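First the structure, which I've put down as structure tokens, then a few questions once you've had a look.
Omission of a single protein chain aside, the complex is shown with its protein chains in their original locations.
Naming follows writing order (A and B), and every chain is counted from residue 1.
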Amino acid sequence: MLRALGRKGLSAFSWLGRSWIFIIYVLLGTFGVIRRWRDLIKQIYSVGVLSFVIIIVSGFFVGMVLGLQGYNTLVDFGAEESLGVVVALSLVRELGPVVSALLFAGRAGSALTAEIGLMKSTEQLSAMEMMAVDPLRRIVAPRFYAGIISMPLLAGIFSMVGVYGGYFVGVGLLGVDDGAFWSQMQSAVDFHEDIMNGIIKSIVFGIVVTWIAVFEGYDTVPTSEGISRATTRTVVTSSLAVLGLDFVLTAIMFK
Amino acid sequence: MALRQEQKTTEPLVSIEGLSFKREQRIIFDRINIEIPRGKITAIMGPSGCGKTTLLRLIGGQLKPQKGTIFVDGLEVSKLSRRELFTLRKRMSLLFQSGALLTDLSVFENVAFPLREHTELPEETIRTLVLMKLEAVGLRGARDLMPSELSGGMARRVALARAVALDPMMIMYDEPFTGQDPISMGVLIRLIKLMNDAMHLTSIVVSHDVQETLSIADYVYILSNGKVVGKGTPESLQSAGSDWVKQFINALPDGPVRFHYPAADLAKDLTTGEPPC
Partner (left out) sequence: MVQSKVIETIVGLFIAIGLTAIVILALKVSNMTTLNSADGYEIRARFENIGGLKVRSPVKMAGVLIGRVAEIGFDDETYEAVTVMKINPEFRKIPEDTTASIYTAGLLGEQYISLEPGGAEEYLADGAEIEITQSAVVLEQVIGQVLYDKASGKDEE
């Protein structure tokens, strides 16, 4: 029992250590990413653009649900004009960054892990190394930066679509006053306090999710079983990391 | 160029001395010595799992030996810095068993990859070079295909074109013949020989396909259980090897390596065995 615990602890520490060494090597490849911007664009395509539809659809639905739920609660206090505030604040501060990061982990994170894991198991990474090309800089670094760039954009799109989803339900279907919806929202949502902090959150989530995804891919046991395990681990670990970090960031930002 | 080659021809390109390598508890190499002469095709053979691929990775510097030294062209591989190692690797190629083509690049881009990475050549020059290399392996017409559309043999030929893109001094082939039909096997054998002679390469072929390998090799090492159990030219091995080497080379089912996994006497086993339930 104790031994198993010790072994788990040690392997967790070695995982952490390896992932830090890994990220330092990746960051050393920053200059190469700028030089090979075409590669970066290709990766933004597969990481960001391919997550676009799922982000739009879920953003709209989340916004609509917020509109419905918020209305039902607020109408009891006769404060349904504040619906815009409720929808916008919950999206911009929390749901936008968090839900889009979770979706991103499921859609793009798992794909990154699988892709890099497959490259490892088919010896492509090894072959690159033998061609005197560092796969960390050539393969991992552009994907890492693509994730960091895509995440805040996706979160912004999510929040915006969500606000319109809430508007559609609140104003369009439930008859909340159009002007009140927007003006109350505008006077309650602060650009620096709420929107900037939301963006900062999503950048942090972007870093963490992509980091976990590319590291798990690179660290895969190069078999098909290993890849499927690594993919699962990416989704689980990065989702937990997002939720945990969200708490920490919220505590720091909105004291 | 010619002069330099002249001066160095006497010393081997790769020399391995007293190499020991262990993976966890398993001993893979136990103080082996191997010398790879320049400009020749050297075959390294042995049964499956005797660490042939590991040997190539050690020469390529992807693994470090626990004991012993590996010199490639006068440089001790395990003592090189990362930068020096990468410089050395530009001059040698490893042809992986699967070909290891980059799946998101076309055949053309795969061959162009090392050129784009390591040279600043203009686009037309790269195009010319790539088409020449592809022509050499007979796949100029397949340049726009993706790796997923290639057969195994074609993938290996593309990988070969990629391996010679930078005109290396040495190519290491990891099991080039495994899983090939007779025709593509014949093509690969011809290509390896052709590349070696036409480009003054040094080739190391790791394989357990005895007849194919012996047909092109100038010198052969046979490994078993972490030791070199036989070495020499193909002719000398066929006539003067040990019993084990003879069994291996001639693919005899029975010899020093028994056909049967060690077991109790058959008759006894049959009479005393548990009845199936």
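In the analysis below, a contact is a pair of C-beta atoms (placed from the backbone, for glycine too) under 8 Å apart; a residue touches a chain by one contact, two chains touch by 3 or more.
Keep in mind that this is a model prediction, so the values were computed, not measured.
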| item | value |
| --- | --- |
| For the chain not depicted, the shown chains it touches | A |
| Identified contact with the non-displayed chain, of A:Thr30, A:Thr73 or A:Ser187 | A:Ser187 |
| Residue among A:Ile157, A:Val171 or A:Leu245 touching the omitted chain | A:Ile157 |
| Residues in chain A touching the chain absent from view | 38, 41-42, 44-45, 48-49, 52, 77-79, 81-82, 88, 92, 149-150, 152-154, 156-157, 159-161, 163, 182-191, 194-195, 199 |
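We take it that only the chains that are shown with their structure count from here on.
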| item | value |
| --- | --- |
| Whole-Å gap between the CA centroids of chain A and chain B | 44 |
| List of chain A residues in touch with chain B within their complex | 118-119, 122-124, 126-134, 138 |
| Residue ranges of chain B in contact with chain A within the complex | 60, 62, 86-87, 89-90, 92-94, 96-98, 100-103, 113-114, 117-118, 159, 162 |
